[in-house]
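Starting off with a structure, shown below.
Here is subunit A:
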Amino acid sequence: MKILIKNGIVLDPEQDIEKKLDILIENGKITKIAEKINLKPNNLIINAKSYIVSPGLIDIHTHLREPGNEEEETIASGTIAAAAGGITSVFCMPNTQPPIDDQTSVEFVMLKAKSEGVVNVFPVGAITKNRQGEELTEIGELKKAGVVAISDDGEPISNSKIMRRALEYARMFDLTVISHCEDKLLTKGGVINEGRVSTLLGLRGMPKEAEEIMVMRDIILASLTLGKLHITHVSTKNSINFIRHAKQNGLQITCDVTPHHFTLSEDEIEKQPYNTNLKMNPPLRTHEDVKALIEAIKDDTVDCIASDHAPHTVEEKNKEFDLAPFGIIGLETLLPLSITYLYHKEKLPLKNIIKKLATNPARIFKLKDKGSLKIGYDADITIFDPYKEFVVKSFSSKSSNSPFIGWKLKGKVKYTICKGNIVFKDKNN
Partner candidate 1 sequence: MLRQEHKFIHKHLLELQSLSKEDIELILETARPFKTLFTRSIKKVPTLRGRTVVLLFYEPSTRTRTSFELAAKRLSADTVNIAVQTSSVQKGESLIDTAKTLESMKADFIVIRHFYSGAPYLLSQYVSSSIINAGDGFHEHPTQGLLDIFTIKEKKGKVKDLKVVIVGDILHSRVARSNLWGLTKLGAKVVLCGPPTLIPLDIDKIFPQVEIEYNLDKAIKNADVINILRVQFERQLEHLFPSVREYSLLYGMNKDRLKHAKNDVLILHPGPMNRGIEITTDIADGLHSVINEQVTNGIAVRMAILYLLSIANSKPKKELPK
Partner candidate 2 sequence: MKKVKIIINKTELDKILNRLTKLIVKKYKDLNNLAIVGIHTNGVYLAQRIVEKIKQLTNKKIKLGYIDITFYRDDIGYRKNIQQPKDTQIDFNIDNKDILLIDDVLFTGRTVRAAMEQLLEIGRPKTISVLVLIDRGLRELPIYAEFVGKKIATTHKQQIELLLKETGGDDTVVIYTK
């Protein structure tokens, strides 16, 4: 089976390529990149004229909800949504029921993904048993079973000693610890950022400092242990400043931000009061924080952009603000929001965006043959039109808890190719 992608602008930050090239795919691998490749017309030829052809996007932070909450999302529906969003690899977080905290549960996810998933699924294992922050999981066994990182995402590890041990121990497996930074005692009962809007709406606040304290703690522990630390969904200006400073001091730490944190601020909750699709953790912060995140994306303090795709059913979300669960979906808006806000609005080169959506994730988490369009690499390819405008309407995800419904965005995915298979094709091609 051969596929030829013709006339597209190939954009591969790792090889520093940004020009019109043709790509040939054979048996799920990239076999040739050249100015002009010709193939007999009976082969599958994609005309990618005026489209960008990039390495398949890698979302390092999603919740696929299987096992346990299949009414919200499944590995099947979540990977279809990923494909629709131009994403060829997703990291699924371990806060399932039961959590991914032992070899068996990793194997379950891998097997399910193999049989039902349309894109690559890389499980993230829990750091502690039952994600309770008390006892380390069998990290070596998890690694053997296939996890690409460990995290107790959603449940920060409050006990600094456990966090220290996790960073130390995971080092020998070259596993990165993904940290959700939150001091739970400071955020207890909180539902949005603490400040003007929480005061206005009478909602309990989650202070920024709850995140920042833990970011600082984790940086200090990373420097103590020399463990690999990745701070996920960074949302405040100070967090970013701490990380920037740590990087300048030569620490091997990385971080990601989500599109909602660099596009929305708490002001949006004032405009749409008590809209539970604006409830997520970390909460939407201030305008000043949004600005700082964008600056950090521009100066490469931010390594990755991740969706924190967190599906919830309508029934769960249509509730009193305090009772609704945290989280919004994001797989299908990850690329368009990045293109609209970073490329069109902030004039960040597309190359830098792709770097944070594909190249860096693959390198930080050591994904073999991914994140680049080198010959011999997996044929995971995203083809998109960065200028095509569309209105966010419906989703392939099982859930539709998105605050971006009705938004006009630019950056339409045209084809998603995963290991040489076309897993998504835009209807309007």
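These made the cut because all candidates are chains of the complex that A comes from, given by their letters.
We adopt the following convention: contacts are C-beta pairs under 8 Å (C-beta built on N, C-alpha and C of every residue); 3 or more make two chains touch, one makes a residue touch a chain; residues count from 1.
Quick caveat, the model's predicted, so the values are computed rather than measured.
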**subunit A in this complex - touching candidate among 1 or 2** = 1
**subunit A residues within the candidate 1 interface of the complex** = 194-196, 198-205, 207, 273-274, 315, 318-323
